[in-house]
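Showing just some of the chains, left in place.
Letters A and B name the chains as they come in the text, with residue numbers starting at 1 for each one.
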């Protein structure tokens, strides 16, 4: 019996981990499609390497920092290099490693089309080895300090998505915008669009991410015999769908036409939004959470891009950072399961308060460390490619390739 | 011999080809181009950000003909592409001094058709 249960858990977690792994393809496609053809090879290399180098760092250090024996609830101190032979540890490492890679890869889109490849490699080593694992320790290690005070983030709206989102924000800020993105006309800075080159790849990427998200959320039960697997999948589906619908109508209302790429972002916002509370909310709540996320993701661009002039080519900060915050707060509002009751289910503001503490702590930790990290890289190897390489494209400049050899592509920007 | 260079709306190409065929002008070369003219382009919004599209898709046609064919060719092009709206396009006529058929080495009027 116990054996069979273990076996069931094993195949469920490994299946789920495989699905989460596949999200790497989704991120690669979304980021490639939303940027220009001349940088496609570079985006691909970044995504491939934040996974490949990242997973090796997570094997050496990350897992130990995250799940090793806790020091004051702050970081782990043993199990480096995945020591030991317990089959459960391997299984769990696998599941956690693909989560770490997800956090790392979120950044590549925000810093796309202008970052030195070398600089990105350095960044990716540190987020996988230290920044993400510490955040994860606080929230998911049984002795983590945020866990102890009752912070809830079931599948990682904050741990994974906001962590990625805030690192992305720091990267995009310190890099500065792509050339041609903000133009000064009569003393006033206007944001210009630098359209992505391949919408079908973006769409495919979003579908792959959605597919992978079933593993992401339902796999976070960490058990194949958890009866919540069903409802988690349901709320994940509904929230993503609601995000698509409201994002579409928001763009329709604001810009006159239903905009495909923002609608696709709406799906992701809805999925990020439901991630923290997917085990605790009802289908109706999921529809609300997704709907709000879909609207927020469109509106936040008005601030981040048009007001703050932070150039985030794929909108990673909105999709992961801001929706991550919303999803984490939403636990405090809509949770309704077991002992956890959100504001709307008679639980008062207590849980929401705890959620806010968690959100702010992670924001400070990630922004702080990422700021230092990117600043150090800037001061040493440099963050940005030179103008010539940026104009000609990073594919030629950094990798000596053309992503679409033979195709006539009109590149003047 | 004249070289007739034409810019038209893309979706008029088939019509223009048909009109040319009626006049027994079978040899044309086509490239796609972007044009900026009276038709000022339009402002779109991409992901909520304005984007000015002031280079519109056009088709560029080159037709080399003997003098006698210039007028029919021009008429055929107009017949095939005029809508009366801005953006219909332009025809430019330039002189050709020599024309050579690579296959046979023929030159001049014999080579052009």
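Operating definition for what follows: a contact is a pair of C-beta atoms (placed from the backbone, for glycine too) under 8 Å apart; a residue touches a chain by one contact, two chains touch by 3 or more.
Owing to the predicted nature of the structure, the values given are computational and were not obtained by experimental measurement.
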- prompt: How many times does each labelled chain turn up in the complete complex?
  reply: A x3, B x3
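Everything below uses one rule, namely that only the chains that are shown with their structure count from here on.
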- line: Per the C-alpha centroid definition, the whole-Å distance linking subunit A and subunit B comes out as 50
Task: Spell out the residues on subunit B that touch subunit A in their complex, using ranges where they run on.
output: 34, 45-51
Sites on subunit A touched by subunit B in the complex: 190-193, 195, 251, 254-257, 259, 261-262, 265, 298, 301-302, 305-306, 315, 410
